[in-house]
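Every protein chain except one is present and positioned as in the full complex.
Chain naming follows the written order as A and B, and within any one chain the residues start at number 1.
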Amino acid sequence: MSSTTTSPKNFIQGDIKARIDKWIAIYPEEQKKSAVMSALRIVQECHNGYLTNDLMDQVATYLEITPMEVYEVATFYGNYEHAPVGEIKLCICNSISCMLRGNQGIYDYLEQKLGIKPGETTADGRFTIKKVECLGACGGAPMMQVGKDYHENLTNQSIDLLLAEWEK
Amino acid sequence: MVKIEINGQVVEAQEGCMLIDVADDAQIQIPRFCYHKKLSIAANCRMCLVEVEGAWKALPACATPVTDGMKVHTKSAKAISAQKSVMEFLLINHPLDCPICDQGGECELQDVAMDYGDDVSRFTEAKRVVSDSNAGPLIKTDMTRCIHCTRCVRFGQEVAGMMELGATGRSEWMEIGTYIEKSITSEMSGNMIDLCPVGALTSKPYRYTARAWELIAHKSIAAHDSMGSHIHVHSKNNEIKRVVPRENEAINEVWLSDRDRFSYEGINSDTRLTQPLIKQNGSWNIVDWETALEFTVAGLQKTLVNSQDIGVLASASSTLEELHLLQKLARGVGIENIDFRHRQVDFTIDQTDFNVPTLAHEIVDVEKLEVVLIVGSYLRKELPILNHRIRKAFLEGAKIAVVNPIDFDFNYKTTLLNIESGMVFNLAGIAKAVLDIVGETDQTWLNSIQPTDEHIAIATTLVDAKKSSIMLGQISQMHADYSVLQKLASIIAESSSTTLNILPLAANEVGAHLVNFLPKLGKNSAQMIKDGLKAFINMNIEVEADFTDADAAVNAMNKAEFVVNLTAFDSDLQRQYADVMLPIATYAETAGTFVNATGLKQSFKMSVEPKGDAKAAWKVLRVLGNMFDIAGFDYVHSNEVLSELLDNTADKVDFSAVSSQLPTSNNDSKVQIISPYHVDAVVRRSPSLQATPDADPATMGRG
Partner (left out) sequence: MVEQNENCFRLNHLENSWDIETYVANGGYEVWKKVLAGELEPSEIIEEVKTSNLRGRGGAGFPTGLKWSFMNRYAPGQKYIVCNSDEGEPGTFKDRDILRYNPHALVEGMAIAAYVIGASAGYNYIRGEFWEPYQRFNNAIKQAREAGFLGENLLGSGFDFDLFTHLGAGAYICGEETALIESIEGKKGQPRFKPPFPASYGLYGKPTTINNTETLASIPMILAKGGDWFNDLGVHNAGGTKCYSMSGHVNNPGNFEVRMGTPFKDLLELSGGIWKGRQLKAVIPGGASTAILPAAKALEMNMDYDSIAKAGSFLGAGSVIIMDDQTDIVKVMQNLSHFYWDESCGQCTPCREGTGWLYRVLTRIVEGKGKLEDIQALKDVSGKIMGNVICGLGDAATIGLTSALEHFEDEFVHYIEHGCSIYDRS
């Protein structure tokens, strides 16, 4: 649980700080805590896609809340990572509609192409595959989320195209 | 008031009260785990589900407000089925390791399971195992046993005011803990042990030392601060195994400070003195009591030619009876050098008055204060129970301002006045501001003071508030300018109709005043040390640790010709300077009385027999009194000693001896900061407390 990676001191400054401040501004003045989810998202995004204890503590300090309040939030929501992940994280929907439309084939094909199963990261640190619950795009099943984008109606061919794109 | 029916019984209740409270008052049992009357409602365990007519599903009694005409069934088929369901769910992942669990015999889960658990569970999947991390020297965690009631988490948020434990993760992976490996540092942390209904949080020092059903409970009073918290001392085979709070709404509610809970380890310490010792020709001999007392009397009589050459020093955590008899003995032979205030350095006020420190509010009323000005105190650590009441006031909206030399961590929001300015200047500023606001002009000596905006702001809230209070704590009392601080505080108090409190710290400080354990005609503690007397009688003190100027104190003892120590503990240093060491009982081994901060006299009985040949100090003093042929020393019972005492209440303090001039230098940095676990000989010998961050002034409260 405790992460040994040290993260940069004073991570929350400059652009990162400005982005967090924008979120703080939309809540009532005494409710800075409301910005914790966005702060964690931003910090994670700027820190190779995962959080460390130190980063969570920095968020706590910045928002003037206790570290425990941040840990609780950071471990409750599924989108926060607590260990290093691949540069490209393939979040493949594992829920009912995607299952009905063959997401198993997608897992199998990706395993064949990347040599990893869900929950694993390629040796070169490029890719991680993660099984996630319904992403609210069941009409495009099977589908996955990569970064901020949804990729729907996945087939072996469309995966090949994506992989080729990411090769570049 | 509304009328409801529970199991056919008509019960009257206040509308909106929770059903579980109403049932409790009517002595109708409803099982529960997450509910606790001192914590917010979580309604998460679901154990208290009952049938309410008209509701399609069972409702949690802890979170269901009563309404007129409500018909409730706590034992109907529907209620029982819901309760049994919950019980089964709680047990499937519970290890059921009762034989090796410290909670066995006093486990709420075990108790309820007897009534609601089915013998065989159909759950055949693997049970969950949760790894543990070290939560510090006081609390042992076994999180596999946790049933996620979140009482401990809510305690941290709501009572301790520091969220050290949390529930991280979700679903089945939700875990209660510190998340990162970290000691729990709240000065009230031990209460989580009591709150935990299962064996997930247990006492590290108590662990495996006894089973609940082997223990005998003795009612007693806590001895390490002036609150007079009610406790149960639990013993087995005449040894104290643990101390737990005894509920008392007026004082400690259901709580206890860690200091009062874990200090008993000191009583069981192997440094206890168990036999009388006398020093003859430079070497120590074990002797019987008679020999030791004869030796004592003979040794003192040599010095008694001039009774001004003898000093009598005691600790204010001694009982009222002990202090009374010791001063009576001293005065009986003409000794007037009597004192217990070994950490005080400024005794100016003594010239005109002996100001009795008191908490001038009932402890419960502290919750109702609107403004509190704390002067010279790390109150959380000094008086945790009082601090808890202030926290409650804060949660109700009270403003708390602090004049301190250090930015301590309070568990509520405070306004800390500029540390650089110094305590005296800050208090003078507030005083002047108050005088300006109310238009008083007779304190001309303050005319040169320029109050800052902060001073004026605080002065204004003090003047405006209906219920406000100033509290001077340990740091004030140890301050080189204590008398000035007191005088300024009293000016503020008087002009702004604020209550002034000099907070008594030790368990029986008020008692020590009541029995006149004071140098009314003789030398105070500091003078005795400084001047170096020929002989000393010391009770319950360790000169190297209980005095501000410890070096001088040790020196004085070394130089004295004859030193008698009534002490519960042996030590190399005493063997160096003392001539007699008389083993006495600790507070738990004697009957006695403490007078708490509010003046409440509380007597308690002996919980366990004294160790070895140790005797209750009051009995030793009685014999000594007789040996000195002093009249009135024929007590057979400590009660008789008590009845001899007179109440004397404090009048207004005469400050005429305190100069109307402010000190020219800032003396804040000279004050020694004392760890809460360093205040007396017993707590100093609790290894568990000594292993916490609070044992060191450098780390206390910093986690």
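Please note the rule applied: contacts are C-beta pairs under 8 Å (C-beta built on N, C-alpha and C of every residue); 3 or more make two chains touch, one makes a residue touch a chain.
Quantities reported herein were computed from a predicted structural model and do not represent experimental measurements.
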item: Contact with the hidden chain (one of A:48, A:97, A:122 or A:156); value: A:97
item: Among B:26, B:96 or B:174, residue touching the chain not depicted; value: B:174
item: Contact partner of the left-out chain, one of B:93, B:269, B:414 or B:574; value: B:93
item: Contact with the hidden chain (one of A:43, A:56 or A:141); value: A:141
item: Residues belonging to chain B that touch the chain removed from view; value: 41-47, 49, 56-58, 60, 63, 65, 82, 85-86, 88-90, 92-93, 122-123, 125, 147-148, 150, 167, 169-174
item: Residue ranges of chain A at the interface with the undisplayed chain; value: 26-28, 31-38, 40-41, 63, 65, 69, 72-73, 76-80, 91, 94-97, 99-101, 132-141, 145, 148-150
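FYI, only the chains that are shown with their structure count from here on.
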item: Rounded Å distance between chain A and chain B, as computed from the means of their C-alpha atoms; value: 48
item: Complex interface listing, chain A residues touching chain B; value: 1-2, 53, 66-69, 71-72, 75-76
item: Complex contact set, residues of chain B against chain A; value: 162-170, 178-181
